[in-house]
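Excluded from the complex is one protein chain; the other protein chains are retained at their positions.
So, chain A:
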Amino acid sequence: MKETRAGLPTVDAAGPAAAAEPTAAGGTRRWIPGTPVAFAALVVLFAVLRPQSFLSTGNLRNTVEQIAILAVVAAVQTVVMAVGEFDLSVGALVSLTGVVAAHLMLDGTPVAPAILAAVLTGTAVGVVNGVLVAWLRLSAFVATLAVLTALAGTSLLLTDGSTLFGLPAGFVAIGRDRLGGVPVLVIVAAVAAAVVWFLLAHTSAGARWYAVGGNAEAAWYAGIDARWMRLAAFVVSGAGAGVAGVLLTSRLASAHPTAGDGLMLTSIAAVFLGMTASRSGRVTVGGTLLGVAVLGVLDNGLNLLQIDTYVQQVLTGLILIYAVALSRRREARR
């Protein structure tokens, strides 16, 4: 973390520490990939304790389906965090875009245009976030928090606070049907995450995002206009939230004004977990997806072990701390 505009913390996309950084004590900081280790440990633990249920195909499919929507949101959150910002509005935007799609379909709009409208709504909100952060120089924390609040109110206004249901069968099929045994929802989420991964890892835009997040001034000297890169990152985030909103609404066969709200914090947690997956501590889509997998497996495994829900929450928090701390553990070596 570093201090920037308005004194608020932002993410240092270049990562917390280089690999074998010398320490004051004269030792070195040995890097341990916290999240991959935690993931492997959890899988082994649950597989040993619940061999029948945990490793079953049905459970695997359930778990993947449960984390698919979070995977999309966390993937686009990764892009925003790569430019050194946060998008706090993403969960509320998932709720709103789902509501927009449902509202339009209940008013008689065909499925495809309704989906398009939801994704465009998400994209438009992304533009607003981008302009607020990049041009009006508001801290992303404040800007996206304000947008979150306005979006939450808009969802409640559009739904009158109630649940929208009775959506067309063709739309609900996205969340229910399977293609060759794989849930359609998972396929859509995987494609969305793959697009984001490609953008970030294999295009010049991706390189520029990392450059802006690593050192905006140096990026400026290299001829990169940080404003447009920040805008683009928020646009990706908004569009991704739109896709996630459509998926969530089809999965639930109904739209609730607060259905996606919980995704904001978990998506950020997943990105942080993912940062420990590489030696450089860089945010990457692959790392983030591993973070999503840790959260999903943890939830699923603790349920299968029939652990009390309140205890589950405490354990989840502790395991998150452990995974992140593990990769920063200091080991003195001569």
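Just a few scattered comments:
Note that in this section contacts are C-beta pairs under 8 Å (C-beta built on N, C-alpha and C of every residue); 3 or more make two chains touch, one makes a residue touch a chain; residues count from 1.
Here is the rule we use: contacts and distances are computed from a predicted model.
The subunit not displayed here is recorded in UniProt as "Sugar ABC transporter substrate-binding protein", chosen from "Monovalent cation/H+ antiporter complex subunit F", "Sugar ABC transporter substrate-binding protein", "8-amino-7-oxononanoate synthase" or "Quinoprotein relay system zinc metallohydrolase 2". Per the touch definition above, the residue from A:Leu248, A:Val271, A:Val285 or A:Leu320 contacting the chain not shown is A:Leu248.
Checked against the full complex, the candidates A:Ala259, A:Val294 or A:Leu320 give a single residue touching the omitted chain, namely A:Ala259.
The omitted chain makes contact with chain A at the following residues, 50, 52-53, 56, 58-59, 62, 65-66, 152, 156, 160-163, 165-166, 176, 248, 251-254, 256-262, 299-300, 303-304, 306, 309-310.
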